[in-house]
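Removed: one protein chain of the complex. Kept in place: all other protein chains.
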Amino acid sequence: MQKFTSFFDVPDYKKLLQKALEIKQNPFDFQMFGKNKTIGLLFLNPSLRTRLSSVKAAYNLGANVWVLNAGADSWQLEMSDGTIMDGNSQEHIKEAIQVMNQYCDILGVRTFPCLTDKQKDYSEEVMNKILQNCTKPYISLESATLHPLQTFADLITIEEHKTKPKPKVVLTWAPHPKALPQAVPNSFAEWFSNINEVDFVITHPIGYELDIKFTQNTPIIYDQNEALQNADFVYAKNWSSYSEYGKILSQDKSWIIDKNKMQHTDNGKFMHCLPVRRNVIVTDEVLDSENSLVIHQANNRTFSAQTIFHEMLK
Amino acid sequence: MQKFTSFFDVPDYKKLLQKALEIKQNPFDFQMFGKNKTIGLLFLNPSLRTRLSSVKAAYNLGANVWVLNAGADSWQLEMSDGTIMDGNSQEHIKEAIQVMNQYCDILGVRTFPCLTDKQKDYSEEVMNKILQNCTKPYISLESATLHPLQTFADLITIEEHKTKPKPKVVLTWAPHPKALPQAVPNSFAEWFSNINEVDFVITHPIGYELDIKFTQNTPIIYDQNEALQNADFVYAKNWSSYSEYGKILSQDKSWIIDKNKMQHTDNGKFMHCLPVRRNVIVTDEVLDSENSLVIHQANNRTFSAQTIFHEMLK
Partner (left out) sequence: MQKFTSFFDVPDYKKLLQKALEIKQNPFDFQMFGKNKTIGLLFLNPSLRTRLSSVKAAYNLGANVWVLNAGADSWQLEMSDGTIMDGNSQEHIKEAIQVMNQYCDILGVRTFPCLTDKQKDYSEEVMNKILQNCTKPYISLESATLHPLQTFADLITIEEHKTKPKPKVVLTWAPHPKALPQAVPNSFAEWFSNINEVDFVITHPIGYELDIKFTQNTPIIYDQNEALQNADFVYAKNWSSYSEYGKILSQDKSWIIDKNKMQHTDNGKFMHCLPVRRNVIVTDEVLDSENSLVIHQANNRTFSAQTIFHEMLK
């Protein structure tokens, strides 16, 4: 695998999932692939889970790892071609990536959306500039529109906790005080709309439709309670509007996931990518219940990353 | 050992001390315990010595290590239970710790006192929240009230440099321009008031009494010169007041440790945990003298941490 930026970079998701479960059983059994390899992680915005789980994944593989937090080094990158760089940018993304490339065997980068320019974000302008200059296997640590390492961890988690051959999985919008990216729900929709083993449904207030490129034929049900009927997995997440790009259209508190909502489900499991705002997205009662999988999801981030590193290095 | 937060987490301090001296002799001889282990270090406030010595200790053990500087990632943790998190905090300490736990085999955290709310600080509210959510061995990298890794390094240093079976050890307050925590003197008092092999005395201006929970029956002598009589080890440190919590009650320059003060001692050794303000806490003459142990103490931080990691992983 030369690139992991979306579901469509994965040749066979079922095989990848089996590999992840195998690696999780024996995380230190693949160190022949990591020996003398270095994984470089560049964060253009802050990270906790992605940073630490990727570092742990590299260690499990016996690989070296470096992390560069671009913000902390006050290091400003020029993204545009042909500019006369006599302003604040000190280095062009072209050189920066070509250089960093040489100091690692896999390059991972977290980019982010501006949420003000839909065209710029949805063309993945920044990530594509990076990819054009990257000669090493590239792993997205979240991009403007997708977060495949998270979704792959979610898939592993669902596989481990499902009790039916074809469980019902509901992605539900939930309220939040700030405008958030669509990367996690887009990515979840992209993967689960392409996977046959689940019955996948999306629910959100009108106006929060995600890009149809990612949701495809997934049923959208505007009544949250109806959507949650008999759900086996409830994946809650806030996102800002795609149609009225980057806007907060609703802060409707009735969309919070609480005990009453969960009663519509078939003893459903609660999922969230974290960090989660307690008693805003979900009540303490649900988050602290036996049915909450959020800590398992975070744990699977390690094996999600380790599996991709493994595929790239083997 | 599942937890190292105070003297009372150590089952047998004499054995631990012997182990540390053994590890110092052959620091790379215990790598079977560190193999494929990862030590996670979370700093809620800045650190130099603790950070680097803990990293070196992990390397000596052949373990992997990650460091997360919470401040630098502008990542705000919610500490209170039951809150509706619609403000600035993005993640609750519950999830943060449960998640980080999974990315390491030992978790070390540096917390700190606010110095304005004695009850909050002395109940170790933050550290206890962390401990409640921590399922891995936990090592305090300094807490609101104690700094056991420092004191254990101090104990090693005294053991190495003592010339009598029962040396006299004096903990003396010294002036400083800013209000400092009581963690180092509390911890020193906690350990040395429970250790029979030393004759332990504390001296400070009136109003600087430490919590009697830590000092117990240790004699407090308000006349510094009297306290220093025949001392073998002089441990200088500033702290803010415990009774008038967090206040600076004195900046009396006559409490500085200089050559004249040291003449009261029995060729006493000078100790300080560093960083130290030269010519405020101690004069250049004393700090740069043969009798200064500060660099030895800092070196022993590595073996202090390595011994605790060893006990937790063996």
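First chain written, first letter: the chains are A and B, and each begins at residue 1.
The rule is short, and it goes like this: contacts are C-beta pairs under 8 Å (C-beta built on N, C-alpha and C of every residue); 3 or more make two chains touch, one makes a residue touch a chain.
Quick caveat: nothing in here was measured; it's all calculated off a predicted structure.
Undergrad: With the full complex in mind, choose from B:T5, B:S53, B:Q102 or B:T203 the residue touching the hidden chain.
TA: B:S53
Undergrad: Which of A:E95, A:E160 or A:D288 sits in contact with the chain that's absent?
TA: Final answer for the missing-chain contact: A:E95.
Undergrad: Which residue, A:P27, A:G40 or A:G268, contacts the hidden chain when the whole complex is considered?
TA: Answering carefully, the residue with contact to the hidden chain is A:G40.
Undergrad: Counting contacts across the full complex, list the positions on chain A that touch the omitted chain.
TA: 36, 38, 40, 64, 66, 68, 72-75, 78, 81-87, 89-92, 94-96, 98-100, 102-104
Undergrad: Applying the definition given at the start, please give the residues of chain B touching the unseen chain.
TA: Per the touch rule, chain B residues meeting the hidden chain are 28, 46-49, 51-53, 55-56, 59-60, 69, 72, 177, 274-280, 284, 288, 294-295, 298-299, 302.
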